[in-house]
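The block that comes next holds chain A.
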Amino acid sequence: MTLTGCITLAAALLCIGIYGLVTRKQAVAMLLSVELMANSANILFAAFAHFRGGASAQVFVLFALAITVAEVAVGLALVMLIYRRHGDTTLDLASEAKQ
Partner candidate 1 sequence: MSSQIGFGLVAAIILVSALFVVRSKNLIHAVLWLAVTLIGTAALYAQLNAPFLAGVQVLTYVGGVVTLMVFGVMVTRRHGGAEAPAESDSDEKGFIFATALFVVLALAIWKSPVPLPVQAPIATTNQLAHALLDDYLIAFEALSLLLLAAIVGAVVLARRRDPDPVSGEEAGAAAPTRSTTEVVP
Partner candidate 2 sequence: MNHLLSITIAAPAIAAAVLIFVPNSNRVAVRMISVVGAAISLVTSIWVAFLYDRALGGFQLLETFPLVPSMGIHLKFAVDGWGVPLLLLTGVILFTGVITSWTLAKRDKEFFMLTLLLVAGVFGVFVSQDLFVFFLFYEIAVLPMYLLIGIWGSSHKVEPSGPFKFVWKRFEVGSREYAAMKLTLMLLVGSAAIMVAMFLLWVNSGAKTFDLQVLEATRFPISVQHVIFPLVWLGFGTLAGVFPFHTWSPDGHASAPTAVSMIHAGVLMKLGAFGVLRVGMVLVPDAAAIWAPLVGAVAVVNILYGALCAASQKDLKYIIAYSSVSHMGVVMLGIATMNAAGWNGAVYQMVAHGIMTGLFFALVGLVYERAHTRTIAKMGGFAHVMPVVAGFFTLACLSSLGLPGTAGFVAEFMVFAGAAKGVNWWWAIPGVLGAFVTAVYVLRAVKTIFWGPKPEGEYAHLTDARSTEWAAPLVLGSLLVIFGFYPRVLLDFIDVASQTNLKRLPAAVTAQVTPPAGEKVVAR
């Protein structure tokens, strides 16, 4: 177990998350992908905490977790709103930004 390995793992996870974000249409699925990406960031924090020392990095993971939870809550609320509006959670329908 090396720092490089951990970072590579995080990078891979990030890319998988991006892949999911770009290819999935369902809002919930996109949220899941975002979760993966957040997770990769957390892994980096933890890895640096382990290899470089200090409690601060772990504290940031905790903060990140809390923020992710908040994000999921608001995100799901938005998904419900979109569902109510369009009867579907496919984000392609919600393209009002274009107008």
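The rule is simple: a contact is a pair of C-beta atoms (placed from the backbone, for glycine too) under 8 Å apart; a residue touches a chain by one contact, two chains touch by 3 or more; residues count from 1.
The set was built so that all candidates are chains of the complex that A comes from, given by their letters.
Fair warning: this is a prediction, and the values are worked out from it, not measured in the lab.
Touching chain A in this complex, out of the candidates 1 or 2, is candidate 1.
By the touch criterion stated above, chain A contacts candidate 1 in their complex at residues 1-9, 11-20, 22-29, 31-33, 35-36, 39, 42-43, 46-47, 49-56, 58-59, 61-63, 65-74, 76-81, 83-90, 93.
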